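Quick one: the structure is below, questions incoming.
Only one protein chain is missing; all other protein chains are in place.
Note that the chains are named A and B in the order they appear, and that numbering of residues resets to 1 at the start of each chain.
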Amino acid sequence: MSEAMLSLTGVHTHIGQYHILQGVDLTVPRGELTVLLGRNGAGKTTTLRTIMGLWHASRGALLFDGEDITRAATPHIACAGIAYVPENMGIFSDLTVRENLLLAARADEPNAARLEWIFGFFPALKKFWNQAAGTLSGGQKQMLAIARAIVEPRKLLLVDEPTKGLAPAIIQSLIVAFRELKAMETTILLVEQNFGFVKSLGDTVAVMDDGRIVHSGPMAGLAENRELQQKLLGLSLDTHQ
Amino acid sequence: MTTTTPAATADAELPRLRLDTPPLLVLPILALLALPLIGSFPTWVTLTVAGLAMGMMIFIMASGLTLVFGLMDVLNFGHGAFVSVGAFTATLVLLPMQGWMQADSVLLNLAALGLAVALAMLVTGLLGWAFERVVVMPVYGQHLKQILITMGGMIVAEQMIHVVWGPDQIPLPLPTSFRGAILVGDAAIEKYRLIAVAVGLIVFVAMFLILNRTKIGLLIRAGVENGEMVEALGYRIRRLFVGVFVAGSALAGLGGVLWGLYKETLTAAMGGDIMVLVFIVIIIGGLGSVGGCFIGALLVALVANYAGFLAPKIALVSNILLMVAILLWRPQGLYPVAKR
Partner (left out) sequence: MMLHRILSGDFPRSRVLALALLVVFAGLALAPFLFPGARAINVAATICVFVVLVASYDLLLGYTGIVSFAHTMFYGIGAYGVGLSLYSVGPTWGAVFMGLTLSLMLSLALALLIGLFSLRVKAIFYAMITLAVASAFAVLASQLSDFTGGEDGRTFSVPEALRPGFRLVENEIFGTAINGKLLTYYLVFFSALALFLLLLRVVNSPFGRVLQAIRENDFRAEALGYRTVVYRTLANCLSAATATLAGALMALWLRYAGPQTTLSFTIMMDILLIVVIGGMGTLYGSVVGAALFLLAQNYLQALMKQASDGLAAVPLLANLLHPDRWLLWLGVLFVLSVYFFPTGIVGKLRSRK
């Protein structure tokens, strides 16, 4: 197993009076795609938001690429090299597709070759280049949100349930995109409920329940073991796919 | 730039980015409706220009306030203090420089005014920075305290004006070359009103360009919609906010100078008084929307001027009625700002 890009040790997060994360231990290996599974309310989104510094851990430590980011502010964490695609996609609907990507790039203009590469799997973005992002369809918004995170290479990509509410055809183009990213050895932490979507993509997998990691290991191990799947994820997963 | 041109022409999948036009039409319709009521074309022209001038000045004062609210959910009830302070600061330049002001030379007049405006904007900008640090920051996110504290801050600022400049109102005459009116046909148009319109337009266009053509502007617009995501992209929104707060305060100072010259007398309460109109304007425009604020300001001022001529006693009530009418039509204001 390769070294860790990101590691969480014993992370607790409180939101108001609620104790959401109750000691999360999670490792995201460098250059791999890690999938975080778990039912609604297990704490997956809170884990991502805690990594991003949008909520702060009340206990435990977060180490990113050798740096302690437990207390760091969100902009600092972003500049350290983590890109984040939130569950609601967080696109700026008043801004055009171009402007959305412009803000995501640290350079004055996004790199043309990299843009062409992105247009390769998300052609709609090219088509609606100067159109307000608010007028895009749900799937196109998701493409824009992901494109925004990869418009420049980042060390780590956090993606929160990208397939939620999307049509199968669009999910297919997301799979293509993630394959491309994997081919470039991008480190990714992907939160999902759709096991079918991540089964073939993930290298390693972690399963959350009640604010803790209850299982972690190689994806192959979980993908082949239906019994373990049922135990960890319940039967409902079969209805996906 | 990667010169990727959208092939949207061949595409019927999406609606084109639509410009929300109905609010834009309200202004000309209002002006046209007022014409037969007023009856005389020259009077109508005079009133309309007066309304536009007043609207521009209100826009200058209100724009910073609405942006600050949009960006950080902070409504500064003390914004009016910057208006007063700006106007009073201008007297520091204008009164000693009466020579330049009274000179029959546009250039000297403009130089004196320019200096006054620069000083006023500098002082109110700095004051805004201090106000943000000392007064607003500790109560960020607590609306109730915010309203109380900023209101209290305004009282203190108003009283400090009395302490520094004394309790009496100060006359502030216009420079020579801006006095009087020019005749267009039968309609008399005061020169100063034209200047106010010009300055207002310049501010609006500059603001429009900054918001749409610069990265800072994009960040502000993005921050109004979803500040958290702006941070997640690696930008410090707090810094952005302080910048906008300072700029908004400086604009209020500019508005104060313009307004003071318009009224030709200064009182410490002038800022607080105008705030009533400013609040109506940003409610009408949609909290956080600069474009809405612009249209709202012109609308409010035109209605006030027309109503002032047609039924002087209910001029201020007319604005309340206008606000009620607009909110019945669009409960979130003319241009509601998309919030996450």
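The working rule: a residue touches a chain if its C-beta (ideal position, glycine included) is under 8 Å from a C-beta of that chain, and two chains touch if they have at least 3 such contacts.
Worth saying up front: this structure is predicted, and the values here are computed from it rather than measured.
In the full assembly, the chain not pictured is in contact with B, by the touch criterion defined above.
In the complete assembly, the contact with the undisplayed chain comes from B:138, out of B:22, B:96, B:114 or B:138.
Residue B:152 is the one among B:96, B:114, B:152 or B:171 that touches the chain missing from this view.
Remark: the omitted chain is touched by one listed residue; of B:75, B:189 or B:254 this is B:75. Those residues of chain B that touch the chain absent from the view are 69, 75, 77, 135, 138-139, 143-149, 151-153, 155-156, 159-160, 162-164, 166-167, 272, 275-276, 279-280, 282-283, 287, 313-314, 316-317, 319-320, 323-324, 327.
Heads up, the rule we're going with is that only the chains that are shown with their structure count from here on.
One finds 42 Å separating the Cα centroids of chain A and chain B. Residues of chain B that touch chain A in their complex: 1-2, 4-8, 11, 13-17, 215, 218-219, 221-222, 224-226, 228-237, 338, 340.
Remark: chain A residues 52, 54, 73-75, 78-79, 84, 86, 88, 90-96, 99, 102-104, 106, 108-110, 112, 115-116, 119, 126-132, 134-137, 148 touch chain B in the complex.
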